[in-house]
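To keep things clear, I will list the structure first and then write my remarks on it.
Our next item is chain A:
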Amino acid sequence: MIALEQVSHDWGDFALTDVSFSVADGEYFVILGPTGAGKTLILETIAGFYIPREGHILLKGDDATHTPPEKRNIGFVYQDYALFPHMTVEENVAFGLKMHGSPKETVEHRVQKIMEVMQISHLKERFPTTLSGGEQQRTALARALVIDPDVLLLDEPLSALDPRTRENLRDELKRLHQTQGTTTIHVTHDQTEALVLADRIAVIIDGRVVQVDVPSKVFNNPASVEVANFVGVENVLKGRILSNKDGVARVDVGTYQVHVLSSLGEGDVHVFVRPENIILAKEKFQSSARNVVEGQIIDVTQFGAVFRISMDTGLSAFVTKQSVDELGLQARETVYASFKATAAHLIKR
Partner candidate 1 sequence: MTLDKRLRGVKRFPLSLLFSMVGSILVLFTILTLFNMIVQQLVLEPTGFVKAATDPLVIESILLTLYASFLATLIAVIFGTPLAYVLARHDFPGKNIVESVIDVPVIIPHSVAGIALYTLLMRRSVIGTAFQNIGVVFEDSLWGIVAAMLFVSASFYINAAREGFQSVNPRLERVARTLGASQWRAFHHIALPLALRHLFSGAIMAWARGISEFGAVIIIAFYPMIAPVLIFYKFTTGGLRGSQPIAVLLILICFAVFIGLRMSSKYWERRQ
Partner candidate 2 sequence: MKPRTMLMIVAVIVIVVVGGIYFSNPYWKEKTVLKIFHAGSLTVPFETIETQFEADQHTFLREVDVQLEPAGSVACVKKITELGEEADVLASADYSLIPTMMIPTHADWYVIFAKNRMTLAYTANSMYADEINATNWYEILRRSDVKWGFSNPNLDPCGYRTPMVIQLAELEYGDHNIFEDLIEANSDITVTKNNGTYTINSNITDLNPKTERLTIRDKSVDLVSLVQAGGLDYAFEYSSVAKQHGLTYLELPESIDLSAVAYTDTYSTVTIRLTSGTNTGSPIVYGITIPTNAPNQALAEEWVKYVINEYGQGVWTDNGQPPITPAVTSDLDKTPESLKAYVVEE
């Protein structure tokens, strides 16, 4: 439906290099990347405001690289919503249809419908400056959706909202996508958003595509240390494969060995383990986990609802407060960290 082929462009402070990915019809595609890394520019390029120095943008199979924005039938929602301050909510939403020359009755009808769907009908005479963040967001979405776009581009749509509104709108976006089925490209730095909403994720760091995958793969099998760091894989160990038996590699990480499910047979590797996948115990115990590492606690830090336990083995684990209290976890205590071979992941170094 929409594809980027080796798109490169330079903006001085930021540059896109060789960006390629494709989004299928009706897919919810998330571009994940650090804040301020020019993600808006990526969307604006897709929308047609910049003609890339190299590469092509394809819409529905046709090369649209040189098509002007007004002919691309793309819906765009900016992070600051960019509602027209001199028009009412209703006029904002109706704008696109007016530009397309739709007859008055059609315009009225479709505008009413979308406002009902987005639950903003009661705001139709209001001006954007008097609306709350969530109301502005819904208006911006209505305005973009009413023209029935081929692709919907969302620029960090939830970043400017408070946590509760954010969750509500996030769920609404999911619902909307399920009912409307619009092909969507959603840009964000928030992993939870990506996890919840995406059919597929493209991780873009420093203007390059580093990994394109389904969410579970990105989070559990990051393709590089950068991706791992970004998606919150706390445990990154350097090691060397000693042997591989029945698809399980034995890796020497210095002071101990780990077993990881992998097809790699030899070589220097990075080992990734998500901190949530590590279980702590005060005594060595038998479990189905292939890896049990004894170590001393260096640090116990609270992160919101969870505690992070850092150990001298180079591993960190996330546990609840209950576990901290029950196990009496504090610095200098000896503790056993265990995790399954399937919970870890290898990439070549």
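Here, a contact is a pair of C-beta atoms (placed from the backbone, for glycine too) under 8 Å apart; a residue touches a chain by one contact, two chains touch by 3 or more; residues count from 1.
Per the selection procedure, all candidates are chains of the complex that A comes from, given by their letters.
Just so it is clear, the model here is predicted, and its values are computed rather than measured.
Within this complex, chain A touches only one of the listed candidates (1 or 2), namely 1. Those residues of chain A whose C-beta lies close enough to touch candidate 1 in the complex are 44, 47-49, 68-70, 72, 74-76, 78, 80, 82, 84-86, 95-96, 99-100, 143-144, 147.
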